[in-house]
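A single protein chain has been omitted; all remaining protein chains appear in their positions.
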Amino acid sequence: MNTKVTPALVPYDDAVARYEPTLGLEVHVELGTASKMFCGCPTAFGAPANTQVCPVCLALPGSLPVVNATAVESTIRMGLALNCTIVENCRFARKNYFYPDMPKDYQISQYDEPIAIDGYLDVEVPTSDGVETVRVEIERVHMEEDTGKLTHTGGATGRIHGADYSLVDYNRAGIPLVEIVTKIVPGTGALAPEVGKAYVSQLRDLMRSLGVSDVRMEQGSLRCDANVSLAPPDGPLGTRSETKNVNSLRSVERALRYEIRRQAAVLDAGEKVKQETRHFNEDDGSTSPGRSKEEAEDYRYFPEPDLMPVSAQPEWVEELRATLPELPAAHRKRLQSEWGISDFDMQSVINAGALELVEATVAAGVSQAAARKWWMGELAREANDRGVGLSELPVTIDHIVRVEDLISSGALNDKLARKVFEGILAGEGDADEVVAGRKLELVSDDGALLAAIDEAIANMPEVVAKIQSGKQQAAGAIIGAVMKATKGQADAGRVRALLLERLPAEG
Amino acid sequence: MADLTREQVAHLAQLARLDLSPDELDHYNEQLNVILAAVAQVGEVAARDVPATSHPIVMTNVFRPDEVRPGLSREDALSGAPAAQDDRFRVPRILEEEPS
Partner (left out) sequence: MTADITRLSAATLAAELAGKQMSSVEATQACLDRIAEVDPQLHAFLYVDAEGALATAASVDRRRDAGEELPALAGVPIALKDVMAMRGVPTTVGSKILENWRPPYDATVVSRLREVGLPVLGKTNMDEFAMGSSTEYSAYGPTRNPWDHDRIPGGSGGGSAAAVAGFEAPLAIGTDTGGSIRQPAAVTGTVGVKPTYGAVSRYGLVALASSLDQAGPCARSVMDAALLHEVIAGHDPRDSTSLPGPVPDVVKAARTADVRGLKVGLVKELNGPGYQAGVRQRFSEVVELLTALGADVREVSCPNFTYALGAYYLILPSEASSNLARFDGMRYGIRLGDDGEANVEEVMARTREGGFGPEVKRRIMLGTYALSSGYYDEFYGQAQKVRTLVQRDFAAAFADCDVLISPTCPTTAFPIGEKVDDPLAMYLNDIATIPVNLAGNGALSMPIGLAPEDGLPVGLQVIAPPRLDDRLYNVGAAVEAALEDRWGHPLIEEAPQ
């Protein structure tokens, strides 16, 4: 049995004060094509074991791969969205290694000729004082195929250690995978874990907007390997560790943070960081070493003789470029300018995870200011208290549209509207039901208002005199008194109008 | 070109997943060196500016449409399995996860 040794950790702030982290991220995206990369088997998630297989993806002797056209197009579109150069001629290669989840005992991948190279993604990283944009450079985007799924059986835990044997389901084998590899990301300092998280998050948004993948980290359709190394300021690059299969956004941040603290401890002790693969433990946020290898695996890459080269002619690439939707960054820029709001306000909307809701609410006819006010105010607070996402609250865009209608028709004011939302959140029904149930309708009967106005006029002769001398701004005192008398259920605008009618300026 | 050592041959056998006996290692060591000496003649050709040919007849963009086609029934899929359990291929224990 292996006993787990928890290494010493350096407090994070100390670690990044003494060492400069350099990041590298490798993300695998499972494409959402109907069929697999090299055969016609379906790609649905969760099908019964070994029911989505054929001679090709089981690697039966004699079977041959044929490339899925949509997978190539999706990869080119991903490359374009990441500002890459699409390589005009590229090939598939075989990566040879034996493993029971890899039916051919080689993976068809791309090696020295990836389809897209040299791109970047501008990542907006939230910081304590606003937003910092970090350009993460992309080294390559290449196509490959997924492996089958292993279940480790026997033994005590169902984990690989101590298992007596394993069971293999090849449904996933051959599903198209696209690997996106960054260049090293230097100079992020203490922000490194946040940069890693923001990169994966924004990459995910990008893939989703392209419609190439459902990018569900919990189902493994987006998987991340997070690499980091430390070096003293102005020193040469350190040795990196590669933490494999970090499969949630939060885990990316945690894994990087842990590795920075661990490596700092190693360096502080005057030792060398080992170049190794590490596994991330969700439970405690730590990483642990994988099997250490005496030498680098020799994958014996060579051009896949069963497949022909891919030629991405410029006309084809341009056709594909024309199919790109507005990408998240451009989309955000456009909305910001349409709404005419500051960078800070825009980032607040993004940070609150409210962008999509605000956008949809505006699209439903509500002003951007009102949409932001509701989603970012009461509702954001409520979501935060409940520990849920905004979209999980019982308040819908339709509710906001109705409340705004009631406000503009004079049936509600802001104060009452808040109470309406309170009611909706409490499950008292839709806006109209809450208004009726809580009797929140504004007093719209002029007679009742005039009675209250007359009473106020009688009580405040000095104010009346000011108004009559032309100082209309003095009307506020009387309006306030009327609102108080009607318990807030009066339309302040109407009260003002009636009051000014009652007391026309003299002279 | 230097001859292959016995250690190199053993490493190759490990890479190729061949559990060669010590006698076989010696035997292949000798034979591989003879064969390699013969095929090394390809190195005599001055071919620095010659492109490599990986396919005898090259075509490009040979793709299939992204359409689902019928595959194998599970019975057929598992029909050749040396061991199967719970509709899956049963394989001996795995030492540790290989990085992929």
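Residue numbering begins at 1 within each chain, and the chains themselves are lettered A and B in the order written.
We adopt the following convention: contacts are C-beta pairs under 8 Å (C-beta built on N, C-alpha and C of every residue); 3 or more make two chains touch, one makes a residue touch a chain.
Remember, predicted model here, so these are calculated numbers, not experimental data.
Enquirer: Considering the complete complex, which visible chains touch the unshown chain?
Expert: A, B
Enquirer: Can you work out which residue in A:Leu9, A:Ala34, A:Val66 or A:Ala360 touches the chain that's missing from view?
Expert: Considering all chains, including the one not shown, the answer is A:Val66.
Enquirer: Contact with the hidden chain only, please: which chain A residues?
Expert: Its contact residues with the unshown chain are 55, 58-67, 94, 96, 98, 100, 103-106, 164, 166, 168, 298, 300-302, 305-308.
Enquirer: Residues on chain B that touch the omitted chain in the whole complex?
Expert: Residues 1, 4, 8-9, 12-20, 24, 28, 31-32, 34-36, 38-45, 47, 50-57, 59, 62, 64, 72, 76-77, 79-83, 89, 91-95 of chain B touch the chain absent from view.
FYI, only the chains that are shown with their structure count from here on.
Enquirer: Would you mind pulling out the distance in Å between where the CA atoms of chain A average out and where those of chain B do?
Expert: 41
Enquirer: Within the complex, which stretch of chain B touches chain A?
Expert: 15, 17, 54-55, 58-72, 74, 77-78, 80, 85-100
Enquirer: So in the complex, which bits of chain A are touching chain B?
Expert: 33-35, 39-42, 48-55, 57-58, 60, 66-72, 89, 91, 97-100, 102, 107, 147, 150-154, 160-161, 163-170, 242, 244, 277, 279, 290-291, 298, 300, 303, 305, 307-311
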